[in-house]
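A single protein chain has been omitted from the complex, and every remaining protein chain is retained in its original position.
Moving on to chain A:
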Amino acid sequence: MTTEVQDTPRTGELEIRAIPPKHPWRWAAAAVVVLLAAMLVYSMLTNPRYQWDVVFSWLLARTILRGLLLTLALTAVSMLTGILLGVVFAVMRGSPNRLLSGAAGVYIWFFRGTPLLVQLVFWFNLSALYPRIVVGVPFGGPELTALNANALISPMTAAFLGLALNEAAYMAEIVRAGIVSVPAGQLQAASALGFTRMTTMRRIVLPQAMRVIIPPTGNQTISMLKTSSLVSVLAIPELLYSAQIVYARTFQTIPLLIVVSIWYLALTSVLTVAQGKIERRFSAGEET
């Protein structure tokens, strides 16, 4: 960011010409960057081990596209569930009832305090901890029906649970920040008008909290798209695991990882543009 001073000389007065400062080091750094970029491009074009022909042959392959769809579906469903649960936990967190707010606090503490990968593997192995999931009267009462946990918690369920429950903890904090950003005076005014707490939350608090909630939620969505690749450890054929299946067979590891990267980059770029549009729409409504 150079600031160039442009003095417009007034006629009849001494003319002063402003000379912008020179930045020799900036130029040197730029030259180094250009040089490194050129080397990289050159090697990408000439190093045969990139196998660009293989990259392009797999880029639109059916198995890769199916993985891509699954990645998108997992991201959308986990994100939506995470947002809904996040709103619930955020409202609980702010409840005057200590038990409710404490429970939400513990939830957030637990799911933010352990690695997502550990949570995913944990859900996957839930049947080791609770082999049978029983519907009935708790604490040793009669059973209505019992389900085999192994059958209930399929890898797909484990993946969805892991991603959504983890996301809920982060979304709860984001929604909470939005809720507390609404001035307390407006809540009082709403109460004084005869609003119930529910109406106040829906009509006064959440619409205004959106301005604070939307930008980080966009970031979370983009992050979720990439993080969903973690479920490849559960052998869910999303984008990454689909590619892994292929290269385990063909040993074309690098080209297939390039295919995967191209798709992630394309999707995050689209999401980033969409995020910018949504944020601008929201702030436009705010300024007028």
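In this text, a residue touches a chain if its C-beta (ideal position, glycine included) is under 8 Å from a C-beta of that chain, and two chains touch if they have at least 3 such contacts; residues count from 1.
Just so we're on the same page, contacts and distances are computed from a predicted model.
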Identity of the absent chain, which is to be given by its UniProt protein name, from "1,2-phenylacetyl-CoA epoxidase subunit A", "ABC-type polar-amino-acid transporter", "4Fe-4S ferredoxin-type, iron-sulphur binding domain protein" or "Menaquinol:cytochrome c reductase cytochrome b subunit" | "ABC-type polar-amino-acid transporter"
Have a look at A:199, A:250, A:269 or A:283 and name the one touching the chain we're not showing.
-> A:199
Return the single residue from A:186, A:269 or A:283 that touches the missing chain.
-> A:186
If you put the missing chain back, which residues of chain A would it touch?
-> 183, 185-186, 188-197, 199, 203-204, 207-208, 288
